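Note sheet for the following structure.
Certain chains of the assembly are absent from this excerpt, and the rest are unmoved.
Chain nomenclature is as follows: A, B and C, assigned in order of appearance, with residue numbering initiated at 1 for each chain independently.
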Amino acid sequence: MIQYLNVLNCKGSFVVRVGVVGCTGYTGIELVKILLNHKEFSLEYLSSSSIDGDSFSDVFGFMQSITDLKITKTNTRDVIDKCDIIFLATPHKESMKYVKELYSKVKIIDLSADYRLDLDTYENNYTKHIDSENIANASYGLPELYREKIKNSSLVANPGCYPTASLLGLMPFIDYIKDDSYIFIDAKSGVSGAGKKISNVAHFPNMNENFMPYAVHSHRHLPEIIEHISKSFQKSLNIKFVPTLMPITRGMQANIYISNFKLTNAREILDNFYKDEYFVRIKNEATNVKDVGGTNFCDIFISQDKDSLFINTSIDNLLRGASSQAVVNANIISGFKEDLSIPKIAYMP
Amino acid sequence: MIQYLNVLNCKGSFVVRVGVVGCTGYTGIELVKILLNHKEFSLEYLSSSSIDGDSFSDVFGFMQSITDLKITKTNTRDVIDKCDIIFLATPHKESMKYVKELYSKVKIIDLSADYRLDLDTYENNYTKHIDSENIANASYGLPELYREKIKNSSLVANPGCYPTASLLGLMPFIDYIKDDSYIFIDAKSGVSGAGKKISNVAHFPNMNENFMPYAVHSHRHLPEIIEHISKSFQKSLNIKFVPTLMPITRGMQANIYISNFKLTNAREILDNFYKDEYFVRIKNEATNVKDVGGTNFCDIFISQDKDSLFINTSIDNLLRGASSQAVVNANIISGFKEDLSIPKIAYMP
Amino acid sequence: MIQYLNVLNCKGSFVVRVGVVGCTGYTGIELVKILLNHKEFSLEYLSSSSIDGDSFSDVFGFMQSITDLKITKTNTRDVIDKCDIIFLATPHKESMKYVKELYSKVKIIDLSADYRLDLDTYENNYTKHIDSENIANASYGLPELYREKIKNSSLVANPGCYPTASLLGLMPFIDYIKDDSYIFIDAKSGVSGAGKKISNVAHFPNMNENFMPYAVHSHRHLPEIIEHISKSFQKSLNIKFVPTLMPITRGMQANIYISNFKLTNAREILDNFYKDEYFVRIKNEATNVKDVGGTNFCDIFISQDKDSLFINTSIDNLLRGASSQAVVNANIISGFKEDLSIPKIAYMP
């Protein structure tokens, strides 16, 4: 029984064929959920490195009666044949193997880190790059920062979750931050951010009712934040980053502290910077992660005292932090309205 | 800025105008979320007993940028003027005041208990009824049981959450249950089922990491289950019901134990009973509430031993247990496809 | 720095030397926590199959500054030399290897299933027994049922968690249960009951905000319940057992439903049965797991209707369900007051 939820557009045909490589991890699953409901994209292809032939709904019981799509073992030939746009929800190091073969044959939205950074930064923080020539072809998929570049690219490097939450908070103020200011980012993420693979830290009795910082001063998302600020604003900011794992499934916040910030009109600057950005909402009180859970929204709140600025942002780490942002990028490169079929209503309560 | 998410149908106009009375409780909020996205219903009216003039998005921050709808103080004149169908997400005793004035002027989906039961049963369990003549005009909003009656009615009494979870589990087997069988229902619900009003039991430090039975042998949903089995199957079953409050936000399960059940083909009976019912999914292993959270699905699993039957059902207590089922009923009375714009994809992980 | 928390008794010496084999699992850790604070037991020996030489406080950071005890690789020679009583917090199949060598040389409290059951029942549900002759030497460590036998034994088979919660609830009524009664046990346990080893089901994003039955009609604790009722009461009851995994760390409940129960004085029977039992508390309202979390108490509540009995018990699955009950048994075989150094005050809120 075929049960596509795609709505035929009035022309009576699907316009753009899409697929997801690595469809069994959390971000892959979120992509499938959004794409099945997308008005203009037709989800045609699901693949994985370890499954070949099973129905997506057999692997994921909650998808029973939703779709008949099958998962096949990833094969770039199939991708090229079946897809106009391919989403790579694969880990770093895996994505680049596929991009190497797929570039210019199909449009690519890559959710890994493989094309987010300059070669040096990448190799210092991840691993040896096997497709470095395509790094220059990639646009960084944060629309509020690189919209024009994304429009014209056929390879989008979807940002990391913490960088999205941090950059969206910082961007309005970067031009005003003094050279001697310190920026401390105290970030927090639900456990889905650690992925689907089982581990001691994510063992329920260890994580439940508990929280702890990790990767202190050493998280790979910090170089990503620094690099894009440098590129876009020609500024080298002194940023420190400490993430904390939180005993919830999904949700992410960045608390950003900026020293030696004395402008009195920070709120005006913020409002103005995002006045035309639908997916950024300015709040009058501290944000909370349930207000954005299940959506692509980033909520932002700020508070100033006499010499510092506090910025607080909330996103859904799997959606705005990965999959819904990826589909927004696909909308952009396809020339569709950016918010087309993007989840907007929170899973409240 | 008006930001309706309703999609124009190809005719370019909205077909059916709907409204929600009591839009600030959890089931009211869920109704708003579904109706804003409904292809054929246009959400025109939101009211509350205590708010008059505030934007829905001012009261509920997560709805910022989603809708400009305002909440007004409930007024039946307004309901009649603005709505073709009105959803009453009001407590019992409140709904009947409105139905008394609205019946036959507008179609009504009532989420309270006021029209679910015969007068005697109602008054023995709730309070004095002030609109008893309309009880006979109501259909009980469980489509798998009363679809035809719902189609032809203009007042639908939406079932209680526990009755939905219990009846869907029991219905396939009622004709086979022996007169001397005992039926024990051990049910479990997330805390949203207790409502938005603050209380000691729902105080986070009391409920977190805890669970406990309540209303043992005295929950008002038991007479509701018994009555509808009696009406539809002409059978008087010996049912005991004990609910337990669970330390999660949403999710509901009914574990149903039937003694002296010796048929060997229970699975065949189950499959057959629901073979044409899209929103009931039969599972090969015990159900879990996350697979149905955010959807209108009821998942069912059974297991037999030599002389008893175990039935396990899962639903989302706010959706299949209230609001999405209410919209399904509105689809039915409007002659639309039953699953039109009904949430189907779970909020996973 | 040695920081024993044992209090010298007035004689100025420690009376009984104890040890824990398998001290790194959850029940092993709970044993260490209780024994370090025990007035009469001196904790002298900690062993594991995989650690040899590390400090307990290096392996478990929360024990830093509490003890200098080291963990060594399990060696029965060491056990015999250093201990008067040994606690085996080892999995089934492991324990019997140790008991085979240790019996009659040291007193043994075994937390596994290896000596709880008759040979046939054991081998049908677990694995081949390699020390079956000692099964007859074991007492089953439920004091409310077998206190005299425990006093005189030197090998105690500590009960499983679900059997403790279920037997304590059933025992007062067994003599009154009719032959044709059905007994349905709907049990619930926090995730620590599944153990320390990582698994998909206990992966935080899967288990958080979720719950589901498991081992339906097939849990190994059912034969254990049935067998001890049969032995102690010479009655063969028709019991069905379905456990549900709960999204909390610790806590266990048994909801027991008995059909065809028409005695009107069930509360009197219950009060009388436990009137001299300190660690069973009778409650006037449904029990909750936080009231017993961190303690050895079993709370019990009952409710009757015209023809059935509902029994609801709560225990801490790691304590009364395993480790604190084990230390109570050690107190008994040592001739100490049963409640000596046994945790009694709940971790509330």
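In the analysis below, a contact is a pair of C-beta atoms (placed from the backbone, for glycine too) under 8 Å apart; a residue touches a chain by one contact, two chains touch by 3 or more.
Every value quoted in this text rests on a predicted model; they were computed, and no experiment measured them.
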Full count of same-sequence chains in the assembly - 3 placed in this view: 4
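Methods note: only the chains that are shown with their structure count from here on.
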Graph class of chain-chain contacts, one of line, ring, star, complete, other: complete
Self-contact between copies chain B and chain C, residue sets same or different by half: same
Most widely separated chain from chain C, with each centre as the mean of CA atoms: A
Highest-count interface - the chain pair sharing the most C-beta contacts: B-C
Centre distance in Å when chain A and chain C are each reduced to the mean of their C-alpha atoms: 47
Whole-Å gap separating chain A and chain B, where each centre is the average of the chain's CA atoms: 35
Cα-centroid distance, chain B relative to chain C, in whole angstrom: 41
Residues of chain C engaged with two or more neighbouring chains: 205, 209, 247-249
Chain A-touching residues of chain C, taken from the complex the two chains share: 26, 191-192, 196, 198-200, 202-205, 207-209, 247-249
In the complex with chain A, residue positions of chain B that touch it: 5, 7, 10, 26, 29, 33, 36-37, 60-66, 192, 209, 249-250, 278, 281, 283, 290-292, 294-295, 297, 299, 318, 344-349
Contact footprint of chain C on chain B as seen in their complex: 182, 184, 186, 188, 205-206, 209-214, 216-217, 238, 240, 242, 244, 246-249, 251, 253, 255, 257, 259-260, 286-290, 293, 301, 303, 305, 307-308, 310, 312, 349
